[in-house]
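Structure, as structure tokens:
And now, chain A:
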Amino acid sequence: MLIIKNLKASIGGKSILKGITLEVKPGEIHAIMGPNGSGKSTLAAVLAGREFVEVNEGTVLYQGKNLLGMAAEDRAKEGIFLGFQYPIEIPGVSMVNFMKTAVNEHRKHKGLDPLSASDFLKMMREKKEMVEIDSKLANRSVNEGFSGGEKKKNEIFQMAMLEPSLAILDETDSGLDIDALRVVANGVNKLKRSDNSFIVITHYQRLLDYIVPDVVHVLYDGRIVKTAGKELALELEEKGYDWIKREVENNVIA
Partner candidate 1 sequence: MEKDQDKILSDVTSGEYKYGFYSDIEMDRIPKGLSEEVVRIISSMKNEPEWLLESRLKAYRHWLTMKMPSWPNLKIPHIDYQEIIFYAAPKKRPLLNSIDDIDPELKRTFDKLGIPLEEQKHLAGVAVDAVIDSVSVKTTFRETLAEMGIIFCSFSDAVKEYPDLVKRYMGSVVPYTDNFFAALNSAVFSDGSFCYIPKGVRCPMELSTYFRINSANTGQFERTLLVADEESYVSYLEGCTAPSRDENQLHAAIVEIIVEKNAEVKYSTVQNWYPGNKEGKGGIFNFVTKRGICKGENSKISWTQIETGSAITWKYPSCILRGDNSIGEFYSVAVTNNHQQADTGTKMIHIGKNTKSTIVSKGISAGKGQNSYRGLVKVLKNAAFARSFSQCDSLLLGDKCGAHTFPYLEVDNQTAIVEHEATTSKIGEDQIFYCNQRGIATEDAIGLIVNGYAREVINKLPMEFAVEAQKLLQISLEGSVG
Partner candidate 2 sequence: MNGKSEITEKYLALFKENIDRISAISSPYINSFREAAYEKFSELGIPTKKNEEYKYTNLNIFFDHDYKNYFIPEEADFVKAEEFRCDVTDLDTHGIVLLNGFYPTINEKLRQLPSGVWIGSLNEAAAKFPALLEKHYGKYAKSETDGLIHLNTAMASDGVFVYVPEGVTLSKPVQVVNLVQSDEDMFNQHRNLIIVEKNAEFSIIICDHTLSPKKFLTNAVTEVFVGENAHFDLIRVQNEHNAACKITHTFIHQEKNSVASSNNMTLHGGLIRNSTYHYLGGEGAESNSYGLFLADKWQHVDNFVNVDHAFPKCTSNQLFKGVLDDMSTGAFNGRILVRPDAQGTLAYQKNNNILLTDDAKMDTKPQLEIYADDVKCSHGATIGQLDGEALFYLQSRGINKREARLMLMFGFAHEVIQNIKIEALRERMDNLVMQRLKGELSRCASCMVKCG
């Protein structure tokens, strides 16, 4: 699904990612954890195609294609979905219009006809039920006036609508109460299939109580410093990030 090799990236000349290598196979859920400032969100931004991040070295293959050469919207249509840490408010643009445009762009890309209005509304309804979001949200402007939790739920709803092959959730759990967290996690679990993959970026172990990862990576200072199974998350919860930091520093000395 996704093969990242020695990825180095910088923002405004400051090096952030210092050589990331990572492979995600279909059907897998990967968790990327790490302290603040370790480069987690930058990695998500590179994968989604944000222009302010400069890729200096390395390759990213997505379903066998060179991802780095593609425009953001083409990546999206190829099946990459980014759940934003801070979803953007777009006043005046209704959720219906926004999603209809996005879904039909995806369909066009796959050579399908646009959905009729009634089919589209039916799809909206189904997906809303599936991810348990309030139907009223869909009638408002994109994210405008939404609470933090509503915005995150809205991200999951969009993910359900667009059915991505690879979803990257950038700290989708931050700032959520336990109910919202459950809605987000259920959404992911319902959408998980054997042919799609998830990268869940998170600071806390909490979300991983609900979404069980196959692999856990720890990102520190722009590098993946530890990779293991789901038990790593628990160990981190117990010992904190200082443990990793010490280990990394000791390794450097050794």
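Rule of thumb we're sticking to: a contact is a pair of C-beta atoms (placed from the backbone, for glycine too) under 8 Å apart; a residue touches a chain by one contact, two chains touch by 3 or more; residues count from 1.
Here is how the candidates were picked: all candidates are chains of the complex that A comes from, given by their letters.
A quick note: this is a predicted structure, and the numbers were derived from the prediction, not measured.
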{"item": "Neighbour of chain A by the touch rule, complex-wide, chosen among 1 or 2", "value": "2"}
{"item": "List of chain A residues in touch with candidate 2 within their complex", "value": "48-51, 71-73, 75-77, 81-82, 84, 87-93, 97-98, 101-102, 105-106, 109, 141-142, 158, 162"}
